[in-house]
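Left out: one protein chain. Kept in place: all the others.
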Amino acid sequence: MPVILNHLSNLIDAPRLVTQTPLLRASGLKKQYGRITAVDDVSLEVYSGEVLGIVGESGSGKSTVLRLLNLEENVEAGDYRLNISGLEAINLFTLARFQRREVQTHHIGIVYQNPHLGLRMRYTSSGNVAERLLITGERRFATLREAARVSLAASEFPLNRMDDPPRVLSGGMQQRVQLAKAIALEPKVLLLDEPTTGLDVSVQALVLDTLKRLQRERHLAIVIVSHDLGVIRTLADRVMVMRHGRVVETGLTDQVLEDPQDAYTQQLVHAKL
Amino acid sequence: MTTSLAALAAPREDYSYAFLDAYAKRELRRRTLKAIAIPGYQVPYASRELPIARGWGTGGLQVTLSLVGPESVIKVIDQGADDSVNAANLRRFITRMSGAATTTDALQATIIQSRHRIPEEVLQENQALVLQVPDPEPLRAVQSDSSKAHEMHADADYGQMWLVLYEQLVRYKQYIQGASYPSLVNGRYVISPSPIPRWDTPKLHQSPHLTLLSAGREKRLYAVPPYTDVRPLEFEDIPFQVEDQRGWICQHTGAQNKFMNEIPLADGTAAYELSDTGYMEKLSAEANGSTRGATYYDDEGNFYHAGYLKPPVQPD
Partner (left out) sequence: MPLLQVTGFTKSFHVDHLQREIAVFADIEFTLEPGQFLLVSGPNGTGKSTLLRCLYRTYRPSAGSALYESRHGTIDLARAADVDIALLRRKEIGFVTQFLRPRPRVSALELVAEPLLGAGNSLADAEPQARDMLATFGLKPELWSAYPTMFSGGEQQRVNLARALIYPRRVLLLDEPTASLDVKARASLTGRLAELKQQGVAMIGVFHYPQEIQHLLDGEIYLKNATALPESEMVEHVVE
């Protein structure tokens, strides 16, 4: 009996056991910078409690996707929804700047690779965290102190250093401050852009562990962008592989890393392992 | 009979009335009306060349010149003093160009142009206070990009201002911003109330008089209309405080609980005198029948809006 090999690779059913609606749904995302198309027809879904990894080489558009999901930039085309009460029916890209800021503040947390993008390096670490509450109108100093303490502790930041400015902290500590800031308002979505790149391997492992614990405890929908497949393997449930602004493969993390279907993914995986 | 050309022509004038031409004054008045209509909002205007340098009060001077008339009574103060060179020059220029009268009595003036002080006596409804402003943008320290700062004002996005206060409390256990303490006007716009001391900031709240603030170099003016709420930024649990000058006694008048200048002495101690020279003059002349008005702070230091200033709280 002749076997048609790989005929299943493009045949994946729609979810049947998982019946809840994904927390985050983006479809047909397109972003251009002048004549360069950075993101081309990218679609993704992330459920609460799930970690989606996005991998690809520099310039693949993976970080741009994250910026779009953080509502930092406008798209040429695309639909982006969060399954959060009151927002379900709204394509977030159609919101005005002011409303976007509301969504961003309350529902999305982000950690950047470069702490300078996410932190005020000369302000206190606790102040960096407290700022999130200030944006929402909290005006009690004692409440701000306590919230900063709670978030920093959840990020496993040593509280005796909470009033040190990030500029005097190590890279790993800076990322913990970013993380505390990102989770301060208990968002539903956490976006991580190369959160451990540039850290020592042991520090990196500790930060990843904190992320894992937070993800489990808070049932966050996490999207993590990284070119480090080790990081992705540790953290992500599913992986999306990007190249030239397009998605070339998606799958369970272990499957994409161990049995990549796409020619490019095979190169990528073999280059890194 | 022939008439000479000279007889037909209007007499030659070197300058328009109150120096500025009619169009300039009209523009300034329009901007001023807009500023009054949107309390605390910074209205851009075309700042004119004046015979004094930018940074020496040109913003205040333009507003004063657009308001002044022959029946006006002008008081000009610089850091509380009527007799500083700068105040004297401005006063002389305004009266020479307008024919207005001058005074050092805060209650007699119809227009008070001031650098960095509000008089001690409670100003009244028929008075306008014009404050000279070097830097009108309260967000400057936290946002150097002025178009971003505009967006922040539009969104009432003032979280970063409170962050600055948070940092002060963490590091110094108190608000350390001295002059120009950022304040929220009418519950909407945060202003930088020119560099008046904290002592004077509460005087803007629900005041009977009109306050106009104008920055000539930065080409922006804004207003606190009469009877408008002005609240210094403060945390609910750590109240704003004015300068603590308890026990400072004016060496000339014996007055207390008014804003004082500190005069360092050779032996390392300091003497004090009232910063408001017009008020000091009144106290000295009281014996001669001069009448003193009500002051914002009474002799025990209580502010005239009871409950507006709260007792200090130390942050943990």
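The chains carry the letters A and B, assigned in the order they are written, with residues numbered from 1 in each.
Heads up, the rule we're going with is that contacts are C-beta pairs under 8 Å (C-beta built on N, C-alpha and C of every residue); 3 or more make two chains touch, one makes a residue touch a chain.
Keep in mind it's a predicted model, so treat the numbers as computed, not measured.
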Can you list the shown chains that the absent chain is in touch with? A
Of A:N74, A:T94 or A:Q267, the one touching the omitted chain in the full complex: A:Q267
Missing-partner contacts on subunit A, residue numbers: 1-9, 11-18, 47, 50, 202, 205-206, 208-209, 216, 234, 237-238, 250-252, 254-255, 258-259, 261, 263, 266-267
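The rule is simple: only the chains that are shown with their structure count from here on.
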Just how far, in Å, is the C-alpha centre of subunit B from the one of subunit A? 50
In their shared complex, at which residues does subunit A touch subunit B? 97-98, 101, 120, 123-124, 126-127, 130-131, 134-135, 139-142, 144-145, 163
Can you list the residues on subunit B that touch subunit A in the complex? 151, 155, 157, 159-160, 162-163, 166-167, 169-171, 235-238, 315-316
